[in-house]
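Down below is the structure, laid out as structure tokens.
Note that this complex is displayed minus one protein chain, with the remaining chains in position.
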Amino acid sequence: MEVVITTFPWEVVLILAPLFGALSCFLWPKSARYLALSTVFVSVLSVVALAIRLITTGSYRHAIGGWRAPLGIELLADGLSLLMLGVTAVVGLAITVYSTGYFPNRQLLRFWPLWLLLLAALNALFLSGDLFNLYVALELTGLAAVALTALSGGRAALISAMRYLFATLLGSMSYLLGVVLIYHSFGSLDIMILAQRVVQSPVVWSAMGLMSAGLALKTALFPLHFWLPPAHASAPAPVSAALSALVVKASFYVLLRLWLEVFPPGQTAMLGELFGALGVAAIFWGGLQALRAGQLKLLIAYSTVMQVGYFFLAFPLAMAAAWCGVLYLLLSHALAKAAMFLAAGNIIYFSGHDRIVDFDRIANQLPMTLAAFALAGVSIMGLPPSGGFVAKWLMVEASLKSGQWWWAFALIIGSLAAAAYVFKVVGHAFTQTTVRGQTNAVPALMEWTALALALTSILLGLVASWPLAWLEIGGMFSCESAR
Amino acid sequence: MTTELLYALVGVGLFSLGLYALFVRANLLRKILAVNVMSSGVFLVLVALARRTGAVAPDPVPHAMVITGIVVAVSATAFALMLMLRIVQETGRAELPDTWSE
Partner (left out) sequence: MSASATLPLLILGSSLLPGLVIFFLPESKVRIRTALNLSGALLKLVFVGVMAWGVFNGTTYETRLPLIPDLEFVLHADALSLLFVTLSSVLWLVTTVYAIGYLEESPHRSRFFGFFSLCVTATVGVAMAGNLLTFLLFYELLTLVTYPLIVHRGTEVARLAGLTYLRYTIAGGALLMIGTVWLYTLCGTLEFTYGGFVREFASASTNRETLVVIFVLLTAGLGVKAALVPLHGWLPQAMVAPAPVSALLHAVAVVKAGAFGIVRVIYDVFGIEFAANLGVTLPLAILAAVTIVYASVRALFQDDLKRRLAFSTVSQISYITLGVATVGPIAAIGGIVHLVHQGLMKITLFFCAGNLAETLGIHKISEMDGVAHRMPWTMVAFTLGALGMVGVPPLAGFVSKWYLGIGAMAAGQEWIVAILVGSSVLNAAYFLPIIYTAWFKESKGTWPAEQPRGRAETRWTLLLPPLVTALLALGVGLLASAPFSPLDWAQLIAGREYGR
């Protein structure tokens, strides 16, 4: 058994299973829900097996079809990819289970194949070992995400999907141009090889700029965030959860990999400062807009804009504690934001709207949903005990240790803003309103998945040492040293 | 200047023209065309850079990249056109309302 787990190419399963699942959902739409569920279960099991393999034998590369680079495609599995795959599997499972309740029997059957395609693309992205594979995976993710956004077919959804499409295409093309320049200068697309070959030069400068701009656009960093709030707010709740929790992380992951392995350290300082400044702007702008939002999903979308700002604060800090902090932030934010959107979905299902001031004693009617939202909010606010708190601690520590205390200041202000808008929602959930409307009973499954995800983000705060230890597989960086 | 450099510069020029049109033009069809022009520019740069000086045959890897890129661009264009048709159906106009604001 041990031998099977440690030698089987689980990463191939992780990409192929959702692909085949998507095809079968397309061919047999009537049983799409069950096919999707089984596919996602297979993914979760594969991630567990991959984790066991990585922990016992270390990171490794897999050549698809036995063809080595440069013409063949190699998949890379190390600690960072494992953690991203893990969170994708967990959030994916929750969203799939939730969607079986959210999309009643025959509605929106197109959701399932598109959703599984998105999962396949995400898995492929996190397992890619070379720049061009990342490009393909980025495009796939983008197209699947846009299609999911447009799914409900309403006017707002279609328009925001179109805008999203343009943004994602622009981002990918900018990235591709950068890849071209890098390939021309150093003759390889493979990340490991490039890590050794890349040296400072004007061409690398342009490539860095192009790729960073493209990826920042796809991650919705201020001021390139304009497409995100309408898209995430008008998509159906499970889709919004996937977009905010996973898709945004994918392009950031690519940027992180490039920054840590490909971009030459000497040239990154100025770009890092720029990212930091834009991150601070994102925190302020996103926080402000979230406070002003009257609708719950728009509030949560702006919260994503704000949290993306946090992510980019790691670049000017550029030390072990900062990378570990931002990674932990990626994980907890994914779980917490997905939980928030699922909770919002429950509220919309229940009362038909998501106007915050018109919430009618949601605390009494949907206690589990509100608990899910509040617990997820605890992680978003960075209050203990939660994954968000551990992340915030690590990043504040990095900021104070390196003497660049202004980033810590921005983080704290962001947490206060987050507290303000989270409790704005919670406070209104306790009070009643004069206008009563029709209500529908929410299936227990939907409430439980939201709560389970929120609890996971809290749990992440209690078991921090293990994920951070797994990060070290592959030797990218360590969270213990340099403290 | 060498042929490769000329092609590459044309490619970059196409990219910039496409970028400009994407921002400035309001009609959706023109925006989609602009994206296509941009991608053509990138592919042109790729093909140009595939020619290695002093070698017998050009580098196959950029060619593979271009082919993949074309496939992606075609699918993306098809999707974009369909989305545009749906928008025309819903709103009667092939434009995005208030382009840069929420």
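A and B are the chain letters, set down in written order, and residue numbers restart from 1 in every chain.
As a working rule, a contact is a pair of C-beta atoms (placed from the backbone, for glycine too) under 8 Å apart; a residue touches a chain by one contact, two chains touch by 3 or more.
What you are looking at is a predicted structure, and each value in this text was computed from that prediction instead of being measured.
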Shown chains touched by the chain that is not drawn here: A
Full-complex contact with the absent chain, from A:F8, A:Y60 or A:F423: A:F423
Option touching the unshown chain, where A:T7, A:Q200, A:N364 or A:T439 are the choices: A:N364
Sole contact to the chain not displayed, among A:L37, A:A63 or A:I412: A:I412
Residue among A:L317, A:L394 or A:A410 touching the omitted chain: A:L394
Hidden partner chain, residues of chain A it touches: 324, 361, 363-364, 367, 378, 381, 383-385, 389-390, 392-394, 396-397, 400-401, 408, 412, 415-416, 419, 423, 426-428, 430-432, 462, 464-465, 468, 479-480, 483
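Note that only the chains that are shown with their structure count from here on.
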Gap in Å, rounded to a whole number, between the CA centres of chain B and chain A: 27
Contacting residues of chain A [partner chain B, same complex]: 70-71, 132, 136, 139, 143, 146-147, 150, 153-155, 158-159, 161-163, 165-166, 169-170, 173, 176-177, 179-180, 183-184, 189, 226, 229-230, 289
Chain A contact footprint on chain B (complex, rising order): 15, 19, 22, 28, 31, 35, 38-39, 42, 45-46, 49, 60-62, 64-65, 68-69, 72, 75-76, 79-80, 83-84, 86-87, 90-91, 96-97, 99-102
